[in-house]
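Submitted below is the structure of interest, expressed as structure tokens.
Only one protein chain is missing; all other protein chains are in place.
Chain nomenclature is as follows: A, B, C and D, assigned in order of appearance, with residue numbering initiated at 1 for each chain independently.
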Amino acid sequence: MHKIGVFVCWCGSNIAATVDIDRVVAEAKVQPGVVFAKDYQYMCSEAGQNIIKDAIKEYGLTGIVVCSCSPRMHEATFRKAASQAGLNPFMVEIANIREHCSWIHKDKEEGTEKACVLMRAAVAKVTLNTPLKAGESKVVKRALVIGGGIAGIQTALDIADAGFPVDIVEKNATIGGRMAQLDKTFPTLDCSSCILTPKMVEAKSNENIRLITYAEVEEVSGFVGSFKAKIRKKARYVKEDVCTGCGVCMSKCPSKKGLNEFNMGLNNRPAIYIPFAQAIPNVAVIDSTQCIKLNTGKCGLCEKVCTAKAIDYTQQDEFIEEEYGAIVMATGFRPIDASKFDEYSYSTCKDVVTSLELERIMNAAGPTGGVLLRPSDGKHPHSIVFIQCVGSRDVSGRGKPYCSKICCMYTAKHAMLIRDKYPDVEVHVFYIDVRTPGKNFDEFYRRAAEQYDVDYIKGQVGKVWEEDGHLVVRGVDLIANEQIILNTDMVVLATAIEPDPTARKVANMLTASIDTNDFITEAHPKLRPVESPTAGIFLSGVCQGPKDIPETVSQAGAAASKVIGLLCKDKLTTNPCVAHSDELLCNGCSCCEKVCPYGAISYDTHLINDHGVKETRRVALVNEALCQGCGACTVVCPSGAMDLKGFSNKQIMAEVEAICL
Amino acid sequence: MHQTEKETAELIKQISGSDVKKCMKCGKCSATCPAYGEMKFHPHQFVTMVAHGKVDELLRDGTVTRCLSCFACVERCPRGVEPANVVAAIRVLAEREQGGSNFVPDEVPALIAADNEIPQQALVSAFRRYRK
Amino acid sequence: MSVNDTVDTAVNAAAKEWKPKIVAFCCNWCSYAGADLAGSSRLSYPADVKIIRVPCSCRVNPMFILKAFERGADGVILCGCHPGDCHYSTGNYYTRRRMTLLFSMLDYIGVERERTRVEWVSAAEGARFSKVMNDFVAKIHELGENVKVGDLRCKQ
Amino acid sequence: MSLKKIALTELDRFFSAIALKKKIYLPVEKAGQYDYAPWEPGITYHPEVLHTVKSAKSVFFPQSEDLVRYKRSGLSLAITEVPPEDEEFVVFGVHACDVKGFEVLDRVFLSDPVDTFYKARREHGTVVSVMCPQPEETCFCETFGIDAENPGADVQARICEGTLYMEALTGKGEALLEELGGIVAETNEGKDSEAYAKAAEEHKKIMEKLPLAGLTTDGFGAEADLLTLFNRPEWKELSSSCLGCGTCTYVCPTCQCYDIREYNTGKDIRRFRVWDSCMYSDFTMMAHGSPRPDQLQRFRQRFMHKLKYYPDNYEGAFSCVGCGRCLQKCPVSMNIVKVMKTLGGADHE
Partner (left out) sequence: MQAISAKIIERAKELMREGTVTKVAGWKAGEFFYDAEPNIFETAESLDGLVYNRFCAANLSKYMIKNSAFESAGKVLVILKPCDTYSFNQLLTEHRIDREKVYIIGAGCEGMCDIDRVRALGFKGITGIDEKGDGKTLVVHTLYGDGEVNIDDVLVNKCEFCKGKAHKIFDELISDNEDEGPRGDRFEGVRALEAMSPEERFAFWQGELSKCIRCNACRNACPACSCRKCVFDNAASGVASKANTDSFEEKMFHIIRAFHVAGRCTDCGECTRVCPQGIPLHLFNRKYIKDIDEFYGTYTAGEEAGQRGPLITFTQEDREPNSVSDKGGN
């Protein structure tokens, strides 16, 4: 005999404003099996939870329905409350009358009616729920961080500090990422390298951290607590443990045509190189596309000059297979390709540069040694035009619909630094809006405009072209309501940022969901911002959305703390909503086995007693630790032997019936 | 048919199919416009004026006839607002309006004087379009 | 008033009163979250749509869809992660084949094709979710009440 | 007793006259097959059709019918009874085998406890039988003592030379013919008229030529030894082809088993009965399983019932009427004749 309790939440006025709570409660009371129904302002509050717990005890409820917000929000809360009151947590169903009802329907009559239907469906389902017991699975006490930028480094350091081993997999030859390329950081203008390199060194020296650079994750299987990853460590043709990073090879290498990636291709580097002076590991790598020895078999100069005998032309890609309890995505970003915006002549005029290129030009370790020079002729520019929102907030398809968040601030930084160092240089900034939320951010921007006399022009640039050895910019000043033409020496494009292209591949591998812009989706935008909906996958840095360094670092720490929280556990309770095969109905046809993405189904032949008929049959068996509960197997099973706990055929059909009443 | 200014603006939106609310006032259209200097009002202003329902002056003023229909603004607009389509819509309205001609025979001699090479075809088609 | 008038009035009244019953199956990871986002973004769609949460679109058995029609549903829509984005890697690919065949069969027996639909809606596409639902409900209104597939006993 | 007659070409008038007052069921064509259905204008009677797919029993004992309905309002349950048939109706064109089938069902449904739904239909229904047209090789009604030429029922009819001759055998039958008044003509030709008798004679001749004409019920019936028959080893081979479908049962004029089920419409719950088949694996399923878990047992059950259990219960009457439907429709051509031939005869007693 069912004894169902229904609890209707007002969610303050969120639900109560468009749903007549009293009617839902009254309607609930007459549902078959319902013995108790009550409403409360905030069911999720302690007082609300106590109402539930008390009712479970007092009425001996066998199942409860909470009509409230999305189950993605508070299902866990109410399950826990039920469990504390002695009711199996899987005897709880949520009727989502907020996100799916009160928030979208303005008409109270309509909202109330729908809320009643949703409640009815949940009651119909819960009467068919069965108590489920979660299984247990192991937790491998090791974490994997994909990406070795500031986000990945910070996450790894925090996890390592808590005593857990961490592997950082970085696709480039060194860790450091985008931050290593920056000259100064806003709004304090401190040197980027100066604050990043100690962290890089710390990552290298921390005994809990293993750096796997020049490597990519190839395959991931398993699930939270025990992922298995296969990592390809690309051949760098230099023995990592032998190379001393002396750099002699670099100076002797005769092939010097490779574009220097670290300097955004503004200058060249040898075929054997260390990406930058503070690279970690400070080990050379051979660019196999440029190396004469690897391409023709001749040369071998670097091998000759290397006193440490670190060169190995025969090196092959290696594979590392490791188990991890948790995986952090810190795959970062890249600027979008500015050449799509032909009006800015980026691909035709050398003096049109992106902000990241300017960053390298301004950097002491950059191609110009930190002196501001025009890329075309190496002359000192007298005027620079900055164009903001290049590809940001652009829904035309050429750019990105979102705000890249960091451009306003770095443009202010660049403008300020240039005016500070070279007061003779005129600086104009074309902007649409200047967005500066953040501690000391607006003050920073105003300083650029007021103290450094940067010319902020509200408007956009329509065209940039080259004329008589200088650039011409035609833009509009919307405040003055005039089209203006500026002669200038350099144009700097604040290009939008986008997730690193590897993010999509990695996300698919991890079955982490991804949004239309390829940013990884968080489990909840507010309450679980550093977790992916896929258990055991965490997000750090720009892979989740545009953010600046302080935000990245704090998110990295947050992700680390979530990982630590997970790794601290000895066992994980597994999702009990898994597939289950009724051996009396099973035909043993193997269809389910073939569609299972987790290899969770196997077969066994044994004696079965089918109501007195004893037969030896081949039947399916589900490994509950491997099953993730997708239900693909349930539909290919014609006899209905395969069903999903918590979402059984009958439960779903009961919901359908209740809805279509 | 007599219309209020707001109704005319609605009509322009309808004809152009342009969603003027999408404009984020960046000015890219005006920055791009090669006929900017010829105009009293500029592309970003057309859009704003239509959005605000203040279009009478726009219709009276000859600005829209200055538009070259080069569609640079449509091409460049990051929000897909399509200012040139707004212009086209205003032109259509002007054409529809009897007597609202923007091209009178008196202007012809001056035009020919200014540019001897002006094709006759251009003048004839201009009459067909703008004179009713 | 003639008999015909009475009938017409009754028909009109029924047409006015008729509210479509629409069942939406949404996968937990993408589309249900997309529906949540539509909710938190206050992007409305008709209340005729009632959502059933399933772990993955591949959990939806054709029997559920026929069951909905049996019980008098006027439209059934199935939403899942975009192909390639399935939380379970491959679930929606199977869904795609199954539903293609099921829909083809419904079409073959003469049931209006547009009563069933599959849409891929990600967790980030609240606006799309709302749009999809608005479109679908509009389509069902166009088609009118489902009289071809359904158990008459449920309609009495 | 005098006959009434009507030309076959006039049948429409005959049907519409009856239909004015009551429903009239007759074999109706639907996508190439015939089943009993109510007559409507436009439907023609096909006298040459020997068998409907489902027998005429479906009129008195429909494949499914509601027994009772409940409705829940709030937490209380209201029960609505489904009233038994209370309107008169006519069943037309029933052949001798199906008429005999009614008797088989009557013994079951009209004896204590009486099946009120069936009884009401029997009381309100007037059966007009017709001497069957050309019998098929699958016919063996004579085995069960059926007089194919005189099928019986309330009104007995025979077609000869384009005319339907009718003879009322019961009060109900008389009343029906009475009601029709001028629609059916009185005829001076009596039953002994030449044409009327000749039609029967010719029919009889064919009946004698039927390949199954000599089939007897020897070895079955009340006298046969139940256990011996039950334990005959031949059941195994006989049943080896059986697919366990319900075709034989559903086309049979005498099978009377039904299942009771419920259907929740969401608004009310309907308890209804539907034909069941002892050939089905879930027939008489109980909590512990099926009492006849093997198809052999289920197969045996059907034929034992027809040829032994029923005769034991009803004074030797068999519950087969030799219509031959199962011979024509069994997907694997297994049937009661093969069973009778294999297990019957004096040798095995």
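To be clear about the criterion, contacts are C-beta pairs under 8 Å (C-beta built on N, C-alpha and C of every residue); 3 or more make two chains touch, one makes a residue touch a chain.
A quick note: this is a predicted structure, and the numbers were derived from the prediction, not measured.
For the chain that is not shown, the touched chains among those present are A, C, D, taking the whole complex. Shown as candidates are C:25, C:94 or C:129; the residue that touches the absent chain is C:94. Note on the undisplayed chain: of the listed residues D:91, D:104, D:212 or D:229, the one touching it is D:212. Checked against the hidden chain, the listed residues C:21, C:67 or C:87 yield one contact partner: C:67. Set against the missing chain, the residues D:114, D:226 or D:332 yield one that touches it, D:332.
Where subunit A meets the omitted chain, the residues involved are 584-591, 594-595, 603, 605, 610, 615-618, 636, 638-640, 649-650, 653-654. Listed for subunit C, the residues touching the missing chain in the whole complex are 62-63, 66-67, 69-70, 83-84, 90, 93-94, 96-114, 116-119, 148-153. Contact residues of subunit D toward the unshown chain are 30-33, 35, 50, 53-54, 63-64, 134-137, 206, 209-212, 237, 240-241, 243-247, 249-251, 259, 261, 263, 272, 274-277, 280-282, 327, 329, 331-334, 337-338, 341.
We take it that only the chains that are shown with their structure count from here on.
The set of chains in contact with subunit B as well as subunit D comprises A. Compared on C-beta pairs in contact, A-C and C-D come out with A-C as the pair having more. Distance between subunit C and subunit D, defined via averaged C-alpha coordinates, is recorded as 45 Å.
Subunit A and subunit D have Cα centroids lying 72 Å from one another. Multi-chain contact residues of subunit C (touching two or more other chains) are listed as 71, 154. Shared contact sites, meaning residues of subunit B that touch two or more other chains, are absent. Taken as a contact graph, with one node per protein chain and an edge wherever two chains touch, the assembly fits none of the named shapes, being neither a line, a ring, a star nor a complete graph. The residues of subunit B lying in touch with subunit A in their complex are 22, 24-33, 36-37, 42, 44-45, 72, 76-80. Residues 70-73, 96, 98-101, 103-107, 110-111, 113-114, 117-118, 121, 508, 511, 513-516, 521, 533-534, 577, 595, 597, 628-632, 634-636, 644, 647, 649, 652-653, 655-657, 659-661 of subunit A are the ones that touch subunit C when the two sit in their complex. Contacts from subunit A toward subunit D in the complex involve residues 30, 32, 610-613, 657-658, 660-661.
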